[in-house]
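Excluded from the complex is one protein chain; the other protein chains are retained at their positions.
Each chain carries a letter (A, B and C) given by its place in the written order, and its residues are counted from 1.
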Amino acid sequence: MTRENHRENVAGRANVEDTPELLKYYDELEGHHTGALWTVANKIEPWEPKSQSQPVLWRYRDLREKVLRSVELVTPEKAGRRVIYFNNPGRSDVAAAVGWIYAGLQVMHPGEKATAHRHSASAIRFIMEGSGAYTVVDGHKMTLGRNDFVLTPNGTWHEHAVSDDGTPCIWQDGLDIPFVNAMEANFFEVHPDLSEPVAFPVDDMTKTWGNAGLTPGGGDWSKGYSPMFKYEWDRTYEALNHFSEASDPSPFDGHLMEYVNPTTNGPVMKTLGASMQRLAPGFATKAHRHTGSYLYQCCKGSGHSIINGQRFDWSERDIFCVPSWAWHEHANASDSEDACLFCLNDLPVIRALGLYREEALGDNNGHQPEG
Amino acid sequence: MTRENHRENVAGRANVEDTPELLKYYDELEGHHTGALWTVANKIEPWEPKSQSQPVLWRYRDLREKVLRSVELVTPEKAGRRVIYFNNPGRSDVAAAVGWIYAGLQVMHPGEKATAHRHSASAIRFIMEGSGAYTVVDGHKMTLGRNDFVLTPNGTWHEHAVSDDGTPCIWQDGLDIPFVNAMEANFFEVHPDLSEPVAFPVDDMTKTWGNAGLTPGGGDWSKGYSPMFKYEWDRTYEALNHFSEASDPSPFDGHLMEYVNPTTNGPVMKTLGASMQRLAPGFATKAHRHTGSYLYQCCKGSGHSIINGQRFDWSERDIFCVPSWAWHEHANASDSEDACLFCLNDLPVIRALGLYREEALGDNNGHQPEG
Amino acid sequence: MTRENHRENVAGRANVEDTPELLKYYDELEGHHTGALWTVANKIEPWEPKSQSQPVLWRYRDLREKVLRSVELVTPEKAGRRVIYFNNPGRSDVAAAVGWIYAGLQVMHPGEKATAHRHSASAIRFIMEGSGAYTVVDGHKMTLGRNDFVLTPNGTWHEHAVSDDGTPCIWQDGLDIPFVNAMEANFFEVHPDLSEPVAFPVDDMTKTWGNAGLTPGGGDWSKGYSPMFKYEWDRTYEALNHFSEASDPSPFDGHLMEYVNPTTNGPVMKTLGASMQRLAPGFATKAHRHTGSYLYQCCKGSGHSIINGQRFDWSERDIFCVPSWAWHEHANASDSEDACLFCLNDLPVIRALGLYREEALGDNNGHQPEG
Partner (left out) sequence: MTRENHRENVAGRANVEDTPELLKYYDELEGHHTGALWTVANKIEPWEPKSQSQPVLWRYRDLREKVLRSVELVTPEKAGRRVIYFNNPGRSDVAAAVGWIYAGLQVMHPGEKATAHRHSASAIRFIMEGSGAYTVVDGHKMTLGRNDFVLTPNGTWHEHAVSDDGTPCIWQDGLDIPFVNAMEANFFEVHPDLSEPVAFPVDDMTKTWGNAGLTPGGGDWSKGYSPMFKYEWDRTYEALNHFSEASDPSPFDGHLMEYVNPTTNGPVMKTLGASMQRLAPGFATKAHRHTGSYLYQCCKGSGHSIINGQRFDWSERDIFCVPSWAWHEHANASDSEDACLFCLNDLPVIRALGLYREEALGDNNGHQPEG
């Protein structure tokens, strides 16, 4: 066996040669569940982050057929949920799509219903196709349509279903499962009745809390997540358009709006953030990089992104990821139609813990050379 | 001259008889700019608040004609603004409508424009009639329509006007002038150019910040007031209807929503709050009382309020006040149409300083006996 | 009767001549509880604050004798409390020492005890002389010594006393009574038992919360006031000295520290703030002015202050006030001893409501010409 020894010949960095005496010393240390810092210091204190995740694009035309086939292959009873999850080549040990974020495509047929349960992991759904889908979260029922975004926060009972008169539905799930597991804080519980009663008027939370600049009198909300459980596409797209009329685009994101908890203007949940951005016809961003892990879904139009020098072309429903500290830039393929990208990320964690850092690409007029 | 001496024959309260020796002592104290607490303690520590303000209703059909006449009587140049202010009989020393709140009706003709200025007092406008009104606040221009609610916060440059192609406009002004004067903190400045340039797209702030559950990416706002300067009536009324569908009415307010700063979910400004409430057809509230001063405007429908036992009937555009700690209850007069009340108040002050207290009327099934 | 009409010949200000027609119009308006804004606008929108309070110095050698005499003149049972209150010539209508702050000197003899009670007004005590004084606040007993500062916040039961083995005690009371009355939010209650049981170890709150950089595990505190009810002089003076060693003095205040709620680093109570400042031997500040009302007590050394051009010399236990927006500067009289000023103020209100403004004196090297 050879011992690790990460040497660098730079002032202030460890650079200790192995000697027989030292190797013996390392053996002794190991016997006491210790090690010599200088053998690993350069490894554990890197000059800058090097993500384990790889940039990947998952093409919907491939995966749609796959996830639909699961309906023939497994029953909801046996499978729990029929989901194809995104397995980043660098993160398959924790079943993550990127960083510590889990994501998958779920399919459900009319009349089906998942067992009600709850967990410490927080989840979102983003509706991709089909009609009649609904979710019940802590007794609040929400009807779901195309491009709607819905929360099932940490600790809430939830149940997903498609009504009898609906059509087969596919949506993107996103969870912080890998992160909450890494923090060794994940708990799971099946609802004692396997199902969950609807206790409020349909869509009551969005009707109560989803009104710009108006809050319910006497209403208070102090939970760590948004009381607005559903964010509807129509209002979201309208907001993007209003915002686009009122201000110049960001050079790195076009017009990007973050989904927020309306009672704090902060992230929808403590561990997962989401945004929707609009690239105007013909618009291409410049490149930058920042910490945090990002999973995009194109939900309108088409275009491409260059991530660490690699080009990924995307069209509606394609999904791709940008790992931490990876250079990235996006471009709309059309000169007449806008393109919209939904993004799920761990920014709330990165920001809350003071770990956000950002850098613009200075060279080449802000654009990466394509590989 | 007789000295004040507020005696009460209750354990723990002052009850000292005047004697020649004491009266001489009081004279000595006065010579040193002091007094004996026990002569005034019962006065300055009352058992409960007794407001100096009286409940008053200002009828629009009376005042409309009056304010329109001001146009003939004074020029904008000489008058500054043509405004009829509400002078509560108990508060005429500070020109307040109720408590420490100033309010008035302002009229402006097409093509007129008020001199741009700023002050430490915070202001709101609520549009009552006419078309073409607009306001510029720190370079942000807002077009204003019926029942729109607009802010000109503490320290912002502002300019009100009606466009050439508009009609005569009347709106309600509301300010914390008496309060800021009482705090001895009011500053006033005329704009050096007497006018203020428009520096942003029209209505940009509402387009940027007025989107439920979505915040502009990279946008931060840390001023002590809302970045959403205008709250439009259509969205407000829609919000009230959504809220009404989703929840039961408050027994004291029906469906009441507070106008809020979307970045904090707190009040629109630090010293003035506002709400809009909807009384369903046939709905009558029960009576309660609380601290704080309240000025209502009926902006839809008709009904009546009972305030400290006195009945006030109101219809569209009538304005009335509820003083601090006064019993009050409201009723919609119609069985088919809803009634909406706009309310301007000092709740942000009362709440921020820990002075809010509330009590429900227990007797008589929650209703006051009418006097 | 002549009507008010405050005219100014300045663009943007009201300047309307009285005419018979207008005077008649004003009468009509009055009949509807309204007035014409242009007649009062210049009055209620001043260019800058003009305080109603006058700068006053209350000399302890005069008042000490006066307050001690009250012991012979009135019984605690009849007087409630034997207090000489400071009556600012400009604020005697509300019994205030300055602005909206009430203050007085209270005397209590060994074995005496005030009736337990509570009120919406918030109070502080600052111990001036004597031994054996104690206060019970919501069951927490605190022993009090010279220059100790103690809180009896809004809504807490409290009882002041001097133990049998003590000596006659004099302290300064400070309350927001005038302000809470002005807000029409003052409630008063005598304790049903007239006295209040001690329910915790003596000085438990200061022992629990008064530890720099350490907070009780599992302890939470969400009330609107500090859980540290007593601030002891020894630790305060030590803090001032540490702070003086570690940083340069402020040109306007020397080394000033604010008493704070240790759970928020904000003011001790929502409506009253307090600070202690140290002027090094020979130190004299420059002049500035700001909004807010301030009542100083010299609790160590001697010196003078110049307030709006008027000089006030003070030594230990003298009390003086600085009204809102008054120019002021302080100087230590000694070249060998430091001087300390305790200050009670309404800064928490001024700051919470966004009304703080400050200006340094530029002329004459920052010093006022003495009148």
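The rule is short, and it goes like this: a residue touches a chain if its C-beta (ideal position, glycine included) is under 8 Å from a C-beta of that chain, and two chains touch if they have at least 3 such contacts.
Every value quoted in this text rests on a predicted model; they were computed, and no experiment measured them.
Although it is left out of the displayed model, the omitted chain contacts the following shown chains in the full complex: A, C. Which of C:19, C:92, C:167 or C:264 touches the hidden chain is settled by the complete complex: it is C:264. Chain C meets the missing chain through residues 200-201, 203-205, 207-218, 226, 228, 231, 235-236, 238-239, 242-243, 245-247, 250, 253, 255-260, 262-265, 275-277.
Considering the complete assembly, chain A touches the hidden chain via residues 10-16, 21-22, 25, 28-30, 32-38, 40-41, 44-52, 56, 58, 62-63, 66, 69-70, 73-74, 78-89, 92, 94-95, 99-100, 102, 104, 115, 117, 119-121, 154-155, 177-178, 180-191, 194, 224-225, 270-271, 291-293, 323-325, 346, 349-350, 352-357.
The definition used in the following text is that only the chains that are shown with their structure count from here on.
Chains that touch both chain A and chain B: there are none. Interface residue usage between chain B and chain C, two copies of one sequence, is largely shared: over half of the residue numbers at the contact are used by both copies.
Distance between chain A and chain B, defined via averaged C-alpha coordinates, is recorded as 45 Å.
Each chain gets a centre from the mean of its Cα atoms; for chain A and chain C, those two points are 53 Å apart. Rounded to whole angstrom, the centroid-to-centroid distance between chain B and chain C, based on C-alpha atoms, equals 29 Å. Residues of chain B found to touch two or more other chains are absent.
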